[in-house]
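Below you will find the structure I want to go over with you.
Only one protein chain is missing; all other protein chains are in place.
Let's look at chain A:
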Amino acid sequence: MADVAAAPPRAQQNWSIGWGDAGPFLALAALVAIGYLVNPDFLSANNIANVVTRSAFIGIIAIGATFVISSGGLDLSVGSMAAFITGVMILFMNTVAPNVGTAAIPLGMAVALVTGIACGLLNGTIVTVGRIEPFIATLGTMGIFRALITYMTDGGTVAIDRSLREAYRPVYFGDVLGVPIPILVSLGVALVAAYVLYRTRYGRRCVAVGANEDVARYSGISVTRVRITAYVIQGACVAIAAICYVPRLGAATPTTGLLWELQVITAVVIGGTALRGGRGRIWGTVAGAVILEFIANLMVLSDVVSEYLVAAVQGVIIIIAMLIQRMSKR
């Protein structure tokens, strides 16, 4: 072994994908096949488009979570944050709509984005500067955001102003060349995210911090900055998801985004990102989000299992995904 080649073997350009990486896509393919067998309607373009569109929100948020988790963090506040951002955005638009008309919509989107980034900054700062476990820190902000949206809506509903509703509708219900806009948005977000995670210095640093904080620190990486940035990316992703979500809901309520954090983390883990950090898989996450929505859809279509058990099945899936990760380590 000591005498292995003085001239090292050339690395094959590293495009080969291991079985572990292919897992979520294989699962997705299997699910599609099963879906078709159970109910041929499953594969109708209409149904597929519908399901994928619905998965977009979780998908977009989960892409942000991929950064947080691969950097060794966790964000439980995403569901509440989505509700909070939605509330802020709708209140803002309703307030300015009488004066600026439909220009309220782009302004509202900007406000949503700023709010999301601020929320992420808050989470990141508490975790890094405050040195509080991400689990606890974001459990705290989860409660805060949830309480704020409840307070803002007075426990009820804040609906988007009638004058804006029609103009905003296409953001969720519209399409370009037949592809629903939420799908295009999440595809765009995924493309950018994959570039950032795999092809930029930030991506390298993010994964390094998650893999071993000490190594990162000794290598001259500002762990604090990398971590905060990950939470900010998460905040921005939640905002983008919220922006797409507003037309579908038409209102912000205290139950908006409830338990989304469970689905988001499930999608990320199914996708092959290591929950302990150090490995992020953007496209796996996207596949994970679609898988979750496919399963829910399948349960509705098949009548074999009650759709009330969707969350239970998703819970089972996250456990299975973790077991597979564990076993593929061996």
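Here is the rule we go by: contacts are C-beta pairs under 8 Å (C-beta built on N, C-alpha and C of every residue); 3 or more make two chains touch, one makes a residue touch a chain; residues count from 1.
By definition in this document, contacts and distances are computed from a predicted model.
UniProt lists the omitted chain of the complex under the protein name "Monosaccharide ABC transporter ATP-binding protein (CUT2 family)" (options: "protein-glutamate methylesterase", "ABC-type multidrug transport system, ATPase component", "Monosaccharide ABC transporter ATP-binding protein (CUT2 family)" or "Carbon-monoxide dehydrogenase (Acceptor)"). The residue from A:40, A:155, A:178 or A:220 that touches the chain not shown here is A:220.
Contact with the chain not shown here comes from a single listed residue; of A:184, A:211, A:275 or A:313, that residue is A:211.
In the full complex, chain A contacts the hidden chain through residues 1-6, 8-12, 14, 195, 199-205, 207-208, 211-212, 214-222, 278-279.
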